[in-house]
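Note that one protein chain is taken out, while the other chains of the complex remain in position.
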Amino acid sequence: MGFIERFLHTLSEPRWGVHPDDRKRPAADAPLRLLPMPKRLYIPLQQHVGQPARSVVLVGQRVLKGQLIAEPQGRISAPVHASTSGTVFMIGDITAPHPSGLAFAAIGLEPDGIDASAESAVPADPFALPPAEITRLIAAAGIVGLGGATFPSAVKLALGQRSGVATLIVNGGECEPYLSCDDRVMRDAAPAVVDGVRLMMHAIGAREALVGIEANKPEAIVAMRKAAAPFAAIRICPVPARYPMGSDRQLIQTLTGKEVPSDCRAADVGVIVNNVSTANAVHRAVRLGEPLIRRIVTINGGAIWQPGNVMVPVGTLVSDLLAFAGVKSEPERLVMGGPMMGTVLPHASVPIVKGTAGILALNAEEIAESEPGACIRCGNCTRACPAGLLPLEMAARIRAGDLPGAEAFGLSDCIGCGCCAYICPAHLPLVQYFNHAKGELSTQERTRLRNDAAKRLAAERAGRLEREALEKSAAAARRKAERNAAKAAEAARASPAVPTTQHAEKNTAALVETSS
Amino acid sequence: MSEYLVLLVSTALVNNVVMVRFLGLCPFMGVSKRIDGAIGMGLATSFVIVLAASLSWILEHWLLVPLGLSYLRLLTFILVIAAVVQFTEAAMRKIAPDLYQMLGIYLPLIATNCSVLGLPLINMQEGHGFVTAIVYDFGSALGFTLAMLVFAGLRERLALVRVPHAFSGAPIAFILASQMSLAFMGFSGLNFK
Partner (left out) sequence: MFAAVASLALLGAALGFGLGIAARRFAVESDSLVDALVAMMPGSNCGQCGQAGCAEAARLIAEGTAPVTSCPPGGKALASALAAKLGIPLDLSTVADQEPRIASIAEDICIGCCRCIKVCPTDAVIGAAKQIHAVIREACTGCGACIERCPTEAATLQPLPATVSHWVWPKPDVPAYPAPALAN
């Protein structure tokens, strides 16, 4: 390649990010399989960003497939539905798919094998409905962002409609290595995805939709082009395969040339980003009346016999999925999500949630663990950072305990993609530094808010005590005045009755004391 | 005019009061952990240096020399310096309480900062005129502030790097100071001819 071509190539390539070996095939090419209904499902109440849902079923209750089992609480929340028909056998804690390995609340469901669906009404022509009605249907179906962020989709769409967003960006980037569930959705259900995109466009009043698909998924691009051909407003845009292309800010920049400013949201630049799997879920919810109770999960990794994509009911334990796909050797590490941003699971008895794109069972060769060395300030992390930050400076400050200093270097803009740690020749655990600092800062913020609240309460209490003391002394003064008046009257009649009055006063004082 | 400019540059850089003359080292090491504290210290010391030196010059030439009391020079100068530092402390407590708190013990210690007494004495030795003396002191004060600022910046970075245990704390700071001194040696090559 001549140097001019190379120069032009570097111009067209994004300047940020890394290019890990994608390892998507052969799993991506294997046909979609259906997981047989497991013996037990554990459906968590918190599968989304925001307030957890509140259970509306009782232990021992029989539920139907798609029946509401937990209702949303608060403004940002999502309902949870039964993945199949069966009996609720427990409501309690189960290990969360979270690096802490702590437990969270879930509803245990024992499938009855009938898979009987609950009744649901489907609108004849959703495009005749007002946008708010579509958003309501999406909210009722419990749809959350399936790209991994699990932000409630209805909230996002409503925000898009309020801020007059003109462009809907559909994220088919799927830049994480190993994962191919979005690829599979686009190949197998392109018409459904396109229909979901049109429904979302209707819900937010967007004029156009750009579907960004990484160039390493040619089959998906062909299928989506074919499905989107009748709709001029939907454009399929292949984007360079580069991690993290699937991050919303990076995709927006690549497709529209707009950069989302720090501490702004995508809607502030007139764009809303949704995942292709979310579009598919929207299609199923609005056209078929099926809430989000199952999803395609990639099962991949060196320890798996039959890597591929599997349709899995929400609440399935990872161990059931591993048994279905077959395990070659005891996996060295279990990861939920992709290898770059995924969560290391403490064990396999963890439920699959709405946001689970993949389960990776990695063998020893796939885990490159190396001892961290010293930072030599080579600056590779700075070049790789898609957010334009200085990971080496932030990490040095966090290591020295200077969290405000790290924040001044833009810690809050870190998307945690892991490019810096991937590229670091010293193998420094940069992302862990940043995650630690973000958590620590939010804990401090919580403490601060709590202290402010305590201060307010204490001030209110002081005010109340003062008021009560004033009232008490005013009452005492009044009584004294009355007594003096009475005494004067008594004196006029020359027969004093002082002791009884004093006694009465004591009683009143005791009453006031108790009521405070 | 250019003569004063040359004097300013040569006092601030070539004959830097801290890095070359080794005067005023105690705040240089003591208050240089953070940039804001170092700037505050530099400015406070500069204020004291310029005010004390000009007062000293006036007293020397209008009081001590005419009355033949040159043997009282040291006592007079120290008296003036102490008064000016006292004044600065009172003013700073009112105007910049945060800075007052930050400088702590080092603020009254300006009184015993050797550059503050050294500069008026050098002025007398060299027989500077009033304007030359002021420029000389101002340049030196500028050099002091510069050295404080640069050193504080370096030490802020030093807090982030891994220092071998044997060197952590004051030893590495002194090593850093010696390297800065080396860097300032470079200015001695400046030629104004």
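Letters A and B mark the chains in the order given here, with residues in each chain numbered from 1 onward.
Operating definition for what follows: contacts are C-beta pairs under 8 Å (C-beta built on N, C-alpha and C of every residue); 3 or more make two chains touch, one makes a residue touch a chain.
These figures come from a predicted structure and were not determined experimentally.
Asks: Thinking of the whole complex, not just what is shown, which of B:25, B:79 or B:134 touches the missing chain?
Replies: B:79
Asks: What chain A residues would touch the chain not displayed?
Replies: Those residues of chain A that touch the unshown chain are 46, 96, 98-100, 102-104, 371-374, 398-399, 401, 403-404, 428-429, 432-433, 435-436, 439-440, 443-448, 450-451, 453-455, 457-461, 464, 514, 516.
Asks: By the contact definition given up top, give the residues of chain B that touch the hidden chain.
Replies: 33-34, 36-37, 59, 63-64, 67-69, 72, 75-76, 79-80, 83, 86-87, 90-91, 93-95, 97-99, 101-102, 162, 164-165
In this section, only the chains that are shown with their structure count from here on.
Asks: Cα centroid separation between chain A and chain B, in whole Å?
Replies: Measuring from centre to centre gives 57 Å for this pair.
Asks: Sort out for me which residues of chain A touch chain B in the complex.
Replies: Its residues touching chain B are 374, 396-397, 399-400, 402.
Asks: Note which residues of chain B are touching chain A in the complex, please.
Replies: Contact set of chain B toward chain A: 159-162.
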